[in-house]
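Removed: one protein chain of the complex. Kept in place: all other protein chains.
First chain written, first letter: the chains are A, B and C, and each begins at residue 1.
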Amino acid sequence: MAHDTTAKSEFLPKDSPAPAARPGLLWRPTAKTGLMSWLTTVDHKKIGFLYGVFALFFFLVGGVEALLIRAQLMFPNGDVLTAQQYNTMFTMHGTTMIFLAVMPLSAAFFNFIMPLQIGARDVAFPRLNAFSLWTFVAGAIILNIGWFLPADTHGAPDGGWFGYAPLTSKTFIPKHSIDYWVMGLQLLGVASIAASLNFIVTIINMRAPGMTMMRLPVFTWMTLITAFLLILSFPAITIALVELMMDRQFGTNFFEVSGGGMPILWQHLFWVFGHPEVYILILPAMGIVSEILPTFSRKPLYGYPIVVFSGACIGFLGFAVWSHHMFTTGMGAVATAAFSLLTMCIAVPTGVKMFNWIGTLWGGHLMMRTPMMFALGFLWMFMIGGFSGVMHSAAPADAQQQDSYFVIAHFHYVLIGGSIFALLAGIHYWFPLMFGRKVSEFWGKLSFWIIFIGFNVTFFPMHFLGLNGMPRRTFTYDPNLGWNTGNLVATLGAFMLGIGIAIYFAVMIYTYFKGEKVGRDPWDARTLEWSIPNPPPEYNFRVIPTVHARDAFWYEKHHQEEIAKETAEHAKDDEAHGGIHMPDQSIWPLVASVGLLIVGFGVTYFDSNPAPGIHAKLGTTLAGFAVVLVGIYFWSLEGNAGYHIHVDDKGNVLSDDHAKH
Amino acid sequence: MSAPAHAVAAHDHDVSKFQIYVQIAMLLAVITGVEIIAVFLPFAKWFLVTGLVVLSTVKFMFVIFYFMHLRWDKPFCTILFFIGLVLAAGTMWALIALFKAEASLPLPV
Amino acid sequence: MSAHAATIDHHHDPSTSTGIPNKKLLMWAFLASDCMFFGSLISTHLIYRLHPPAGNPDPKEVFAPALTSFSTFILLMSSLMMALAVNAIQKNNVKSCRWSLLTTIFFGAIFLTCQVYEFTEFVHIKKMTISNSLLGTTFFTLTGTHGCHVAIGVLWLALMYVRSFKPTSGGGGWFNHQLVHALALLATILLTMKVVLGFTFPIVEHGFTGAVLGAAAKTEALYILLTAAGYGFLTWLARPAGPVEFDERHAVDVETMGLYWHFVDIVWIVIFTAVYLLEYL
Partner (left out) sequence: MRLTSFLKTLLRWELAVLLVSGCLTSLAHASDKNFFVMDGHQSTIFVDGSVARSQNTVFYTTCAVTFVIFVLVAGTLAYATIKFKARSAADEHAEPPPQSHGNPLVEIALIAASVFALVIIAIPTLKSIWYTHDVPAEEKAKGNAYEVNAIGYQWWFKFEYPSVQINGAGTLVTANELVIPAGQPVRVNVRTTDVIHSFWVPKLAGKVDMIPNRANYLWLQADKPGYYWGQCAEYCGDSHAVMRFRVIALGPKEFNEWLDGQVAPARSVSSPVAASTAAKPQFASLRKPDSYKTNEAGITTKFDVNPLEAWRAKQFPEKNEDPALVGRGKELFKSKTCQNCHAIRGHGPLGVTAPDLTHFGSRTTLAAGLLENNTEQLHRWIHHPGAVKPGNKMQFGIGGMAGYQKKDDKGHWTQNIALTTDEELALVAYLESLK
């Protein structure tokens, strides 16, 4: 009965004639260590780990940008940065944090944890997964390349993270900075859509036997919903970016007023994406919290079906509220009212989650470990951020708050107090699983408190700043407006937050090398990922588990004999089928992504002026496309045969048939 | 896990698929023809617009349910696609409604 | 390889939790996403049609309903052929599948040719370019994006057709063979389009007279020759050889490609109504 989860089709006969010989070009890398193993990996755990490393790196980059912002605003009339540098800084801070820190960090967990939670040996399309990763890296490179190029003709993006037309048109920002932003986001979009399609198929199709949809762990459910939001919202920004790019490079009139264009269209297309995007940032966080709270309360999640359903509700409603970012654009009373009310509605399903989390705590045995601390911190901070969201949703109130520091306060509460807190909790929670080591409780809690306090000291005063009329995106302010104290406190808080995060990172790095080793399942957890040894073996499950209940692993722990018998039987079945099927590594996804990087570079770096710029541009772009095509063609030609390994009942690999290839 | 052999089961409807496909293609061609002619006829505008929308939807549905086999596939495929379709249609509708509003009239030049 | 009774249930893949093959599911999810993609583009076009700026050309004067109706019909027929190709391979009929694939490619190429012709006419005769008016901007971007989808579809179909010749076993030579075959097919498609266009333009501009035809033929002679050579080469490449690794077990690959192709067709159904027909009311 065991599922051979990586084989594409059961129909390929096991005893088919020896496959056609493999020409040298379709060489299959087999390195398990060293650089090549990382560049060609298709293992969802390695890919997840790489996502995590890149995301945390960019989190630090975005954090340093934030600290520069705060340093500039520490005192009125500050001159740490020039106006242009400041504008670049907040644009890149926002873009980096959202697209290069929080999203890939969520993707890291999707990759690493989700297949383990559903009892799968890999994702549905392992090579596509690698392609997503490398395309993400390509996008990140394009987005940041401007830092290293001359600021007067290139420079890093400086149009704000939502890049409102027509400021981003060639007339107003002629340098290439905006091109990098456009192309970088475009590549990130490709990466996200590809990854999400993969996750959707994986969750729908690769579940272990017995893992019905209503037994899926909540984190997996939120992964699924997030993936849907991604594939359905990114197209809108893709189109907006295409239109902007056409305006900049080919002189079209989408947002060109002199040609009859309406710049307001950009705002609509952007926020059709932008609002679902903020739920893309929070739903994975909610998923993580929904795993941690039950584990440390030693109780199942309260009201599982309704938590799942409300997640789907939030996702769906998220597509119907985008214009609440545009209350001040003069939409007319009816549209304003409609979007105002729809936005309020979202508080209901979100509230439902809140209540159920509290219900989970109620009557539990709460173990105050570090992940639990961060998760509780999430509940508090996200609630406050949600309330200020509801204040925004009342359109007349928002007319005063929009583009003021009140908005900055709102979204940092939901983004840091929400997403980041939960992600930091997730790192603590799954660290033992990923690396077999546990973070010290003392240092974990210390970093939690510094981060928690620093965060509130930074962002709570911003509510008052906003209500006191301080506009956002301002590199300077005068001392007579009553904003001095607030800014000073916020800056001090930001540095405290920085110290907290520095401690957090230092502790993680220390633990990675020297931390206390722990055995399997250190938290007495409830879901399947904890049923395997840590760090997880490449093949994940020696025997694909059979699921009998929600919180499958908890059930296993309480029905050990029954499960042991079942497992032994299935292990025999597996052997009879030729062992554990593993996907082959491949270099072609990387090649295709490098091709995209070259395309991106061609489109952005060179001028579209006639000679010589246009030739360099066309040449580089076409060369890039050629590389992409080669990558994809070879990728499909090499096929996904894979190989089999055999393991003993301790999980040691006895043999693999890799040599055959 | 059922072996492939189990699945050889009833496939009788497959025999007639060729005919179905050809018939549907003809139907689609005819509808297209009707559409092309209709726009030049002196009907009321609202009537024609409704008519065109309905006819296009009919074509759309025939293609996805027959050519794209949704009719014979697991219902989940239909659900999956319709999530996207409904959201896209809803968003289009909302966008166009927003731009129809008086507040969105562009400035006279 | 002759047709024999199908042995696989193509609507149930027991290796997955839902019975839907992974690739098919991936494609459906992608198409859901593509709905939003074209939804945004079509919205942009319609919004700007609601508020046309002064100086926009009148679409009624630009569009050519006969040509568009023709290419719409062609695309519908290509969909039919695609459906038949899937049907054939599901019944393990490789030969019939190949023919259907070729016909689909052929119709796809005609559609693209029509579009190239249409664009050229709009730009050079109707003087509507992508940058000189808002109508041009949204029209070319929308239909151009659709055209790119069709082109990718043709490329995919072509590669699938070539793939159907992959030998079951044998030396590493199959790889080069595939490469040459694919390049030859693509080159021939492009050459054919070029030749057809080379005839169409003079005919439309100067009427169908022998002199013009002759002049056209002279300048086109080289391309005609090359094209003919291409077809010859392709026929030779497609000669019957040993057993191939392409049968009903690959039906899901063809079917997935088919889903993409049909979707491109239904997007055109919407574009045809929303962009062309509505203008004539």
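Side notes on the structure shown:
We take it that a contact is a pair of C-beta atoms (placed from the backbone, for glycine too) under 8 Å apart; a residue touches a chain by one contact, two chains touch by 3 or more.
Please read all numbers here as calculations on a predicted model, not as lab measurements.
Shown chains touched by the hidden one, complex as a whole: A, B.
Checked against the hidden chain, the listed residues A:C345, A:A502, A:V630 or A:V653 yield one contact partner: A:C345. Which of A:A31, A:V53 or A:A333 touches the hidden chain is settled by the complete complex: it is A:A333.
Touch with the chain that is not drawn comes from one residue among A:F254, A:Y304, A:F421 or A:F601, which is A:Y304.
Touch with the chain omitted from the figure is made, among A:L26, A:L39, A:V257 or A:V653, by A:V257.
Annotation: of A:P150, A:P471 or A:G651, A:P471 touches the absent chain (contact as defined above). Residues 76-79, 82-84, 87, 160, 164, 166-167, 172-173, 257, 260-264, 297-300, 302-304, 306, 328-330, 332-333, 336-337, 340-341, 344-345, 347-348, 351-352, 354-356, 358-359, 361-368, 376, 379-380, 383-384, 387, 390-391, 394-404, 442, 445-446, 449, 453, 456-457, 461, 464-465, 467-486, 488-489 of subunit A touch the missing chain (whole complex, contact as defined above). Residue-level contact of subunit B with the missing chain is found at 103-107.
Note that only the chains that are shown with their structure count from here on.
Counting C-beta pairs in contact across A-C and across A-B shows that the higher total falls to A-C.
Centroids of subunit B and subunit C (each the mean of its C-alpha atoms) stand 20 Å apart. Here the spacing of subunit A and subunit B, counted between their Cα centres, is 34 Å. Chain contacts: subunit B has residues 1, 4, 76, 83-84, 87-88, 91, 95, 99, 104, 106 touching two or more partner chains. In subunit A, 3, 10-11, 204, 231-232, 236, 260, 262, 265, 272 are the positions where the chain touches two or more neighbouring chains simultaneously. If you check the complex, the residues on subunit A that touch subunit C are 3-5, 7-12, 17-26, 124-125, 193, 197-198, 200-201, 204-207, 211, 231-236, 238-240, 242-243, 246, 250-254, 259-262, 265, 269, 272, 633, 636-637.
Contact residues of subunit B toward subunit A in the complex are 1, 4, 76, 83-84, 87-88, 90-91, 94-95, 98-99, 101-104, 106.
The touching residues of subunit A, when paired with subunit B in their complex, are 1, 3, 10-11, 204, 228, 231-232, 236, 260, 262, 264-265, 268, 272, 319-320, 323, 330-332, 334-335.
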